[in-house]
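Just one protein chain is left out here, and the rest sit where they should.
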Amino acid sequence: MKHEIRVIFGDTDQMGVVYYANYLRFFESSRAAYWRALGKSYRDLEQAQIALPVIEAHCTYKKPALYEDLLEVDVEVGELRAASLRFVYTIRRGLDVIAEGYTRHAVIGPTGRPRALPDEFRDLLSR
Amino acid sequence: MKHEIRVIFGDTDQMGVVYYANYLRFFESSRAAYWRALGKSYRDLEQAQIALPVIEAHCTYKKPALYEDLLEVDVEVGELRAASLRFVYTIRRGLDVIAEGYTRHAVIGPTGRPRALPDEFRDLLSR
Amino acid sequence: MKHEIRVIFGDTDQMGVVYYANYLRFFESSRAAYWRALGKSYRDLEQAQIALPVIEAHCTYKKPALYEDLLEVDVEVGELRAASLRFVYTIRRGLDVIAEGYTRHAVIGPTGRPRALPDEFRDLLSR
Partner (left out) sequence: MKHEIRVIFGDTDQMGVVYYANYLRFFESSRAAYWRALGKSYRDLEQAQIALPVIEAHCTYKKPALYEDLLEVDVEVGELRAASLRFVYTIRRGLDVIAEGYTRHAVIGPTGRPRALPDEFRDLLSR
């Protein structure tokens, strides 16, 4: 799935490029778009009494992203385990790869205990 | 001009609503969209050796904006003076007004001195 | 009450100065320090079943704040009404005034209805 992001001043820092922490915002924004594209949202996860907290995040910065850039984030499910999953991201500006990264998420229930991802979501994600 | 913004987790705080400072990000994002709709960008301002630093910002919060809300920002030029201008914003979710605000900007040249907004930009903004 | 803030890269934008929305973060950080100085925290407010959502925010930007600046925020209660209050802020770097602003807060109870600020808090704030 592809998701577009327009860089604003508030995303940049005084180096004139997107501040490194903001790529994790871009990842999150793309993740939500991914769920919406599947007809789901985090609200559906909440109703199914699931949360998917980030337990690990990684990003490699290849080329700087600049003010007003229209970035395209390619997001995919990279790994689907019993009680965790991984999203993988590539951020591009045209043909240039700007950054690559992933986030790993635990699947937990209402009490914070690990649980299995319900089939409904598992099936959607494994298509 | 109208500009859409999708609320992400990173925009919210633990009150479960959009954190108050982030409305100023939404204003900025809309301002940039406004320039683009006129066929211009801040880069054109830079080339004309103009900067428009914010000298005042104001926001009133009417109703909370929530995660995944699709907000519509209505942005207009509210005042066009010799060496300053004002943008006025209304943020809505459907028919509900979520927030209203404005930003006032000085018009300055490369040395930081106040200067008049060039006719090219003045004409565009006063349409 | 005075509260110190050190500017980081993440606070700046590509203009080389602190991004305008981040002053509202500085305000909030000072507000929390103010409560702590009174021996209270927002957690005490929560226990008293009160919330103080921001209903208005205003900032005037006098001089740019820069990376690594050690800013001093002077925060005071500017107005204490039946069901609202105002905090007033001055941000300085040495003798220079960088920004001035205020936030206005409603006093609401657990159902979101306006209520009076309990005497315990009123007394503390009016000293």
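Points worth noting:
All chains are identified by letter, namely A, B and C, in their written order; residue positions are counted from 1 within each chain.
Operating definition for what follows: a residue touches a chain if its C-beta (ideal position, glycine included) is under 8 Å from a C-beta of that chain, and two chains touch if they have at least 3 such contacts.
Here the structure is a predicted model, which is why all the values come from computation and not from measurement.
Among A:C59, A:V73, A:I98 or A:L117, only A:C59 touches the chain left out of the display.
Only one residue in the set C:R25, C:K62, C:R93 or C:R115 touches the chain that does not appear here, and it is C:R25. By the touch rule set out above, subunit A reaches the unshown chain at residues 15, 20-22, 24-25, 28, 51, 53-61, 64, 103. The chain not shown here touches subunit C at positions 6, 8-10, 24-25, 28-29, 32-33, 41-43, 67-68. In the full complex, subunit B touches the omitted chain through residues 9-10, 12-17, 19, 21, 67.
Here is the rule we go by: only the chains that are shown with their structure count from here on.
The distance from the centre of subunit A to the centre of subunit B, each centre being the mean of the chain's C-alpha atoms, comes to 27 Å. Once the centre of each chain is set as its mean CA position, subunit A and subunit C turn out to be 32 Å apart. The set of subunit C residues that touch two or more partner chains comprises 15, 17, 21.
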